[in-house]
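Below is the structure I would like to discuss, written out as structure tokens.
One chain of protein is taken out of this complex; the other chains stay put.
Chain IDs A, B and C follow the sequence of writing; residue 1 opens each chain.
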Amino acid sequence: FGSALKQGELRVSTNIVCTTTDDRGEEPKYCGVPISDIIQDNYSIGEVISLLWFKTLLPQWATKFMEIVLVTAADHGPNVSGAHNTIVTARAGRDLGASLCSGLLTIGPRFGGAVDMAAINFKHFCDAKISPPDFVETLKKKGQRVEGIGHRIKTAENRDKRVELLSAYAKETFPSIKYLEYAQQVEAYTLQKANNLVLNIDGCIGALFVDMLSSCGEFNEEEVQEILELGALNGIFILSRSIGLIGHALDQKRMRQPLYRHPQEDVLYIASDAPPRGGRKTQE
Amino acid sequence: FGSALKQGELRVSTNIVCTTTDDRGEEPKYCGVPISDIIQDNYSIGEVISLLWFKTLLPQWATKFMEIVLVTAADHGPNVSGAHNTIVTARAGRDLGASLCSGLLTIGPRFGGAVDMAAINFKHFCDAKISPPDFVETLKKKGQRVEGIGHRIKTAENRDKRVELLSAYAKETFPSIKYLEYAQQVEAYTLQKANNLVLNIDGCIGALFVDMLSSCGEFNEEEVQEILELGALNGIFILSRSIGLIGHALDQKRMRQPLYRHPQEDVLYIASDAPPRGGRKTQE
Amino acid sequence: FGSALKQGELRVSTNIVCTTTDDRGEEPKYCGVPISDIIQDNYSIGEVISLLWFKTLLPQWATKFMEIVLVTAADHGPNVSGAHNTIVTARAGRDLGASLCSGLLTIGPRFGGAVDMAAINFKHFCDAKISPPDFVETLKKKGQRVEGIGHRIKTAENRDKRVELLSAYAKETFPSIKYLEYAQQVEAYTLQKANNLVLNIDGCIGALFVDMLSSCGEFNEEEVQEILELGALNGIFILSRSIGLIGHALDQKRMRQPLYRHPQEDVLYIASDAPPRGGRKTQE
Partner (left out) sequence: FGSALKQGELRVSTNIVCTTTDDRGEEPKYCGVPISDIIQDNYSIGEVISLLWFKTLLPQWATKFMEIVLVTAADHGPNVSGAHNTIVTARAGRDLGASLCSGLLTIGPRFGGAVDMAAINFKHFCDAKISPPDFVETLKKKGQRVEGIGHRIKTAENRDKRVELLSAYAKETFPSIKYLEYAQQVEAYTLQKANNLVLNIDGCIGALFVDMLSSCGEFNEEEVQEILELGALNGIFILSRSIGLIGHALDQKRMRQPLYRHPQEDVLYIASDAPPRGGRKTQE
């Protein structure tokens, strides 16, 4: 860049490449669609996500599915890591953006990550034509649980309505629900082990997201895999939960809650004696 | 602790208060609505935002308005502060969450903040019954520009279609567009000064957000003011732009872009000589 | 920039200006000092801070003072907002950087900010030659407490040793401790009100930071004020506390602590009934 500049040449190789939004004309375009068309033609949030994340327009059953996930995962109460940290930060008097980020930074393998792992696992084992029982037992041998299976309260008899509604929506509208069916067979097997080892909401969303990508006709197998690995499903969770986190921050600010200090009684201090100066070895 | 609670022995003053989501029952409730109802009754994203942020259900013209804003502000290209920092972080090999937060942290007074300030100003001066020309001149005397007025390209003759579409939507559906009309009178006055001092998209959204809150029948004047001060409009911008930022992070990862290093040629180094050890004073 | 480029001209006006580190030569220079000199000549951390933040070399009594503050404020236990959020994030399985940032984002007006406000206040009222009693009463009339005064346990008889040691260090080494003396006179006055209204560690650090800047011979009055407003003292607190936050993150990871979930019993849920669809007004 610099040397081309110095030679006064015009063919600059740019430092940045962008394939999502083009901001050069009179108004920005999302993947070729000017924002005024977005308004005029009534593009939904799911469709805008489709344009900006997948660079295509998925069919309406798919964009609608993403919107259902967005409202379903928007909040899970004040006690999970993300909401809790957002609450603490809002109570420290920080602005909305900082409060949101403090919470978002907890999202990862243990908080919010089950849905991604469920998606990747169901896809992997289903594609490899490994039978559901073999899948479960394979993980068990490695000492791993099946992501997306198990619920504290819900059982075969007392089903999670959210899972049922999402499954029903997909059954009705998706061209194929191969991965959901695989997940349901996994559940059939784990239910033989214990009554609460049902397909949970994370597992259901994970399986259906794979079904959506695989059967929408826009992506080949490799691209489906890539989208999962890039973390698009994680993106849906992050975006969705942001709604709830912002809600918690506004809630604390509205109530003018004071600085949070965790109760000392809730901490186990494992004391050490002051170590000798200069290292223990030196003292011998 | 929990068991003492269950036995009703202790009057506990809790450390945390939450009025948005209740996660105690079989499934979480958003402001009293169980998530399975959210799915079954087809609540929109705007309605869920209404429940979790405003603890009420705004009418559909209002929740739809918030959704239009969400798609309208979702992205503005790769060059603005937020997108740029997200791109740099994604190219440093960091995950989606960290990339998003690095970008979100730039949102504030100068990036994304115009819409909040436009809302607060239009409300303040309109409520105080200060005429649009007086409003403009008052700010001018303080050396301030009117937030939400002015565009690089757009003029009275070459209108911003987004502004026209949003205004048309509000005119058709809102009970009152008092604040938009005030903003338009401000524009009429500034257009006498220069042809490009039009009401821009930030100003239009800001004014209409005040109209939405004021005329939806759910909030009194004080509550409208509080919602603005808590930063709910900022929340809409943050949530909206998160869609675009996640899109940029996925884009960079998909293209496997390498670590970004800003070109040295683009930096002016203002050199200093090495200062003497121990402070200049000591040397004298 | 772009148009100059297009014309093939060489005089580029850069987009970025930097006056701290120059990375152009064989090795970077901190304010003119090559890093190898930093190593060879045994520059201390305080001196490097001085070079990179203040673009000069403060005298050793000053850089040493900053180092004392760095060790003094490094940690304050696991219960304060910053440590708590870092702990929660580390337990969510996130990396050190994300855990640290989640905690750092809580630092602001209520957590860590007292020291800045103490510095600014003591400077302002001392410079304005307002007597300590008048200062206290002025704030009292506005319903404000004096930042940097008051302690839960410490009293006139049971002094905070940290405050005494820092004050003693300054008395011995600083050319002037005018602002500390002002703060001590404030304390003398508040102690007449209550025995625990002592000058606390935040107030002591704040006053002494102003003394350091004012008497080091490197800055004029305006520059001292600017350094305070830019947030350099906040920078010291942030840097210092980062040591403790990283310590907490490592601690949790070492103990392989599981995902934190705040105990439901510690939350007061203020329930609302599900609001009617479409806004209350519509229902009437």
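Just so it is clear, a residue touches a chain if its C-beta (ideal position, glycine included) is under 8 Å from a C-beta of that chain, and two chains touch if they have at least 3 such contacts.
None of these values were measured; they are calculated from a predicted model.
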Any idea which of C:R110, C:H124, C:K253 or C:R277 touches the chain not displayed? C:K253
Full-complex touch with the removed chain, picking from C:D127, C:D160 or C:E181, is C:D160
In the whole complex, not just what's shown, which of C:T20, C:T173 or C:S272 touches the removed chain? C:T20
Sole contact to the chain not displayed, among C:L104, C:V186 or C:V210: C:L104
Going by the touch rule given at the top, which residues of subunit B touch the chain that is not shown? 1, 4, 10, 12, 78-81, 84-85, 88-89, 91-94, 98-99, 101-103, 105-111, 113, 258-264, 267
So which bits of subunit A touch the chain we can't see? 1, 12, 14-19, 22-24, 29, 31-33, 37, 41, 51, 55-60, 62, 97-98, 101, 216-218, 262-282
Considering the whole complex, not just the chains shown, which residues of subunit C touch the missing one? 1-2, 5-6, 15-24, 26-28, 30, 34-36, 38-40, 43-45, 48-49, 52-53, 67-68, 70-72, 74-79, 83, 87, 95-98, 100-101, 104-105, 107-108, 153-154, 158, 160-162, 165-166, 169, 226, 230-232, 234-235, 238-239, 242-244, 246-251, 253-255, 257, 260, 262-263
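The rule is simple: only the chains that are shown with their structure count from here on.
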Name the chain with the Cα centroid closest to the overall protein Cα centroid. B
Using mean Cα positions as chain centres, tell me which chain lies farthest from subunit C. A
Subunit A onto subunit C, same sequence, C-alpha superposition: rotation to the nearest 5 degrees is 180
When the C-alpha atoms of subunit B and subunit C are each averaged to a single point, how far apart are the two points in Å? 28
Residues touching two or more other chains, restricted to subunit A: which are they? 5, 78-79, 98, 101, 105, 107-108, 260, 262-263
